[in-house]
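And then chain A:
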Amino acid sequence: MDNNHISSLFDKDLNKLNNNLLSLGNTALDQFDKCINNFGTQDIDKIEKVINSDKILDDLDDKVQKLGFEIIALRAPQAADLRRIIVALKVATIFERIGDYSRNISNRTKLLIELNYSDLPGVNIGKMGQKTQTMFEDVLEAYMNEDDKLAVKVRNSDFKVDKLHTEYYLEIISSMQRNKNFAPTGAHLLFIAKNIERVADYVTDIAEQVYFLVNGSVLSDHRPKADETSLKVPD
Partner candidate 1 sequence: MNNKLINPTRASEIVRNSIAKRRAKDNRLKLYGRIAIGFAVCFLIFLFSSIFIKGYPGFFQYYVTLDINFDRERIDPQGDLSDNSLFNGEASKIVNEALFTIIDPKGRKAKKQAKKMVSSGKDVRLTNLVKSNPNLFGTISSVKFALDDDIDSFLRGYIKRETPESERRISDQIIKFVDKLDKEGRISYEFSDYILNGSASGNPEMAGIKGAFFGSILTLSVCLLIAFPLGVATAVYLEEVAKKNKITELIEVNINNLAAVPSVVFGIMGLAIFISIFGMPRSIPLVGGMVLALMTLPTIIISSRAAIRAVPPSVRDAAYGIGASKLQVIFHHVIPLAMPGMLTGTIIGMAQALGETAPLLMIGMVAFIVDVPNSVMDPGTVLPVQIFMWADFAERMFIQKTSAAIIILLGFLISMNAFAIYLRKKLERRW
Partner candidate 2 sequence: MINEENDFRKLDLTVGDVFSKDARLKARNVNVFYGNNKAIDNVTIDIGNKEVISFIGPSGCGKSTFLRCFNRMNDTIDTCRVEGKITLEDENIYDRKIDVVPLRARIGMVFQKPNPFPKSIYDNVAYGPRIHGLCENKDHLDGIVEQSLKRAGLWEEVNDRLLSAGTGLSGGQQQRLCIARAIAVSPEVILMDEPCSALDPIATAKIEELIHELGNEYSIVIVTHSMQQAARVSKRTAYFHLGKLIEVGKTKNIFTRPKHSQTEAYISGKIG
């Protein structure tokens, strides 16, 4: 937004919207980082903190939605401005949803601590989490800098998370087949992994929105996918 509008008020509103959206994004990223770390450290206090902080995201999302609505109603934005606002409204919802997943992961982590199953297979969760974190950070950067190349890169790296998820899924299923006592823990682990995989998908969506923001067209070509858990029965 280097070229200003004649109406300074319009610029002010747009900046406000943008700042709110970025702080929403950063908070969502922070929440996600924390819940992945907490999975490793299993610190119950920190987990609680993540669960309670989800409200911040909801509030920020409300703010962005309201502001975007008002800008559309009062300023009749056009072209890039219109895209920015539409994208902001969509992306805000996604951030808020990512926050929900972070909370869900935290809730399940809490349950896992209660179940207290020794020898928890958590390596892949950490890997998936890290991968997703990197994607998330990249997509925020892509949004800030309006960098569509970086956005496409993020979008195309989703299959790595998918792959990890499939591997992990098969691993947990076979463990559950071998050991009936593992089943409750395994179910939660499956959900946690699935949630992370969903977050990565959302990050991909954001990347696509960034592409739309920059270019005004939808990124349509097929993207590589590697999540096969819903496509075939494990051996």
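In this section, contacts are C-beta pairs under 8 Å (C-beta built on N, C-alpha and C of every residue); 3 or more make two chains touch, one makes a residue touch a chain; residues count from 1.
As a selection rule, all candidates are chains of the complex that A comes from, given by their letters.
All values derive from a computational prediction rather than experimental measurement.
Asker: Which touches chain A in this complex, 1 or 2?
Answerer: Answer for chain A: candidate 2.
Asker: Taking the complex as given, what residues does chain A use to touch candidate 2?
Answerer: Going through chain A, the ones touching candidate 2 are 5-10, 69-70, 73-76.
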